[in-house]
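A single protein chain has been removed from this complex, and every other one stays in its place.
So that you can tell them apart, the chains are marked A and B in the order they are listed, and the count of residues begins at 1 in each.
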Amino acid sequence: MTPTPSSSSHRLPRLSLERRLTSPWWLSWVIPIASVALALLAGALIIASQGVNPWEAYRAMFEGAFGTGYGVAETLVKAIPLMLAGLGVSVAFRMKLWNIGAEGQLWMGAWAAAGVGLFLYPAWNLPPWLAILLMMAAAVVAGGLWGAIPGVLKGVLQVNEIITSLMLNYVAISWVLYFVDILWRDPGGLGFPNTAPLDKAIWLPKLTWIPFLPKGHRVHAGLLIAILAAVFIWFLLNRTKWGYEVRVIGENPEAARHAGMPIVRNIILVMILSGALAGLAGMAEMAGVAHRLQRGLSPGYGYTAIIVAWLAKLNPFGVLLVAVLFGGLLVAGDQIQLTMNLPRSISDILQGLILFFVLGGEIFGRYRLRLR
Amino acid sequence: METAFIITILATAIQAGAPVIYAAVGEIFAERSGILNLGVEGMMLVGAVSGFIVAVNTGNPWAGVIAAMLAGGLLSLIHAFLTITLHADQVVSGLALTIFGAGLSSFLGQNYVGVQGPQFNPIHIPVLSDLPILGPILFDYDILVYLSVLLIPLSAYFIHHTRPGLHLRAVGEDPATADVMGINVARTRYIYTFVGGVLAGLGGATLSLAYTPGWTEGLSGGRGWIAIALVIFAFWEPWRAMVGAYLFGGVQALQFNLQTIGITIPTYFLNMLPYLFTILVLVFATGERMKRHLGAPAALGIPYIRGER
Partner (left out) sequence: MNTPTARQPDIAVEMRDIVKRFPGVVANDHVTFIALRGEIHALLGENGAGKSTLMNVLSGLYTPEEGEIFINGEKVVFHSPRDAIAAGVGMVHQHFRLVPTLTVIENVILGLDDPKFRLKLEGARAKIQSLSEQYGLKIDPDAFIWQLSVGEQQRVEIIKALYRGAQILILDEPTAVLTPQETEELFRTLRSMAEKGHTIIFISHKLDEVMAIADRVTVLRQGKVVATVAIDEVNKEKLAEMMVGRPVIFRIEKPEIEPGEEVLRVEDLHVRNDKGLPALQGVSFVVREHEIVGVAGVSGNGQTELAEALYGLRPVEKGRIFLYGRDITQASTRDIIREGVAQIPEDRHREGSVGNMGISENLIMKHYRRSPVSRGPLIDWGYVRDFARKLVKRFNIAAPSIHTKARLLSGGNLQKLILARELSSEPGLIIAMHPTQGLDVGATESVRKQLLEEREKGAGILLISEDLDEVMQLSDRILVIYEGQIMGETPGEGADRNEIGLMMAGENRSGTGDTSLQRNTSNA
């Protein structure tokens, strides 16, 4: 990747771009696949720098994530929050709202759900199914409100949502940790900073009926929630008046204004929806996997979700698919840390590289490159 | 007691502001040329860790500073290549840079967490540093703090009173016109995106070699993002960025020193202060901008392709 300013020199052959009017159908498949392959190639250099054979590392990663029933199950477990948060991010990106606060919204969702599960459920003596629904509702509200803050600031005062939503991540995590470490800390937790576990009855049920997965896998009902959410989002965007407005505003806000579409209101609504989905991701992780609120509940799902949404081209079903791939990448990262003594951060680096290469590859879909 | 507290706050503010000044001024240069680089956080992290590693291995903090600047600059070139040459979306590319930089820094720094390394110490200027009140506020810093102060008038002068500065402004405001007038838009944007990366790297080194010597994962703690917010607050002017950086430094200073005057707030809430402050500053600045009709560089974030609208 040696950057060459495209028009720095007159005598050397020049790179020039020609806009494609039409592109062949296979291009939209070949380009992303080639981009990911190149990203892995670049990652191989970094792995090699650790004295590890990159091909063995990649094989171990693939086998760790997809090679065994256990691996597939863990991949799905990690994919669930990525799916939900990724859907949230993609809805906002549809309207060119750069919500990078999914991480904070996820934490707030987990926090609110934990509050319901730990305190309301025993206090009001709720039936478990109702408690689970209430936990979901609480997560939706908390995540939605947390998303509404940058939404209102953007819609009403035109404050840059990238920065506000990101700043709120730090605030949210501080807020939740205050509860984890102090207010809700489990006195019997042997000094570990976490809350008491949820009552087993209100854990998100395991999907034991999935064939081929090993006994005792951790795939939970969050997967169904995520799939339903994807269908819901697809329907909302493509079949309803509101979804049409969102798409028009995202593509051309000025034209939307001239068509009398309520832009401010929709900015706020979309940010609420986006935050609500991320909040659900937090609830799913808390009630489906950790079963308590704890430090390190999310290893940055909210940030990975941004990549997931982008690579899926903001398509809800694409998000489901890409989330599985990235869930696999996270599992693989843990795997090679254990078996090959490579740092976990390899998987973060790979995420960044994949995004770089896919971004760079996009131009070949839109333009034809010519050397002159 | 009271004066001592105020002196501590002011001194800490200036100290804490320095890394943010570098990053913010760097971003001002990049954005003035029309390139929005949201990768500041990533470049700061990689700058911090590579500066620290080189300083530890050479024993020379200056070598660390140079390494940090190079590392930040190199990273920014990825963004430049993607956005200027390949016309990729600047927001997403910047986010990718931050994610990549965070991963890369923790990868590079895996064996350096908790390691002791060389650092810049406050320069003791005879007489001046010993002055009461003024001494600790003005004359008791390390060299990187002084350099950060010097950077402000230099960059302001460069932007407004030099030929390259004029061309920089033109490219960020109206690249099509700049192009017609014979200014190489792509080259200009490459240069200033690189400058932005170099300064972000320097900001990172200021953290790992002077302000909080050493390396821990995520050392910059969102300062890269705060720098981006300050650029908006500053209306793309270095002087205002300095004011913003010291305000931020002041908030940090309060965060660390409130307990010394007997105010006890859980640290969790104190930790939120810089971020809440940033949001507040941004809201204030945006309102001010709307009222005074001050705009961002008109071409900020928009790829320039000759002959395309």
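Convention: a residue touches a chain if its C-beta (ideal position, glycine included) is under 8 Å from a C-beta of that chain, and two chains touch if they have at least 3 such contacts.
Note that the structure is a prediction, hence the values are computed from the model and not measured.
Chemist: Given the contact rule set out at the top, which of the displayed chains would the hidden chain touch in the full complex?
Modeler: Contacts of the omitted chain with visible chains: A, B.
Chemist: Have a look at A:57, A:77, A:172 or A:248 and name the one touching the chain we're not showing.
Modeler: A:248
Chemist: Given that one chain is not shown, which residue among A:19, A:59 or A:295 touches it?
Modeler: A:19
Chemist: Considering the complete complex, identify which of B:27, B:41, B:142 or B:179 is in touch with the unshown chain.
Modeler: B:179
Chemist: Going by the touch rule given at the top, which residues of chain A touch the chain that is not shown?
Modeler: Touching the chain left out of view, chain A contributes residues 7, 10, 18-21, 239-242, 244, 247-248, 251-252, 254-255, 257-262.
Chemist: Applying the definition given at the start, please give the residues of chain B touching the unseen chain.
Modeler: 161-167, 169-170, 173-174, 176-183, 293, 298, 306-307, 309
The criterion applied here is as follows: only the chains that are shown with their structure count from here on.
Chemist: Using mean CA coordinates as chain centres, what's the gap between chain A and chain B in Å?
Modeler: 28
Chemist: Please output the residues of chain B touching chain A within their complex, sorted ascending.
Modeler: Residues 38, 77-78, 80-82, 84-89, 91-93, 95-97, 99-104, 106-107, 110, 184-187, 190, 221-222, 225-226, 228-229, 232, 266, 268-269, 271-272, 275-276, 278-279, 282-283, 286-287, 290, 305, 308.
Chemist: So in the complex, which bits of chain A are touching chain B?
Modeler: Checking each residue of chain A against chain B gives 1, 3-8, 15, 17, 19, 46, 98, 100, 153, 157-160, 162-164, 166-168, 170-171, 174-175, 177-178, 181-182, 303, 306-307, 310, 343, 345-353, 355-356, 359-360, 362-363, 366-367.
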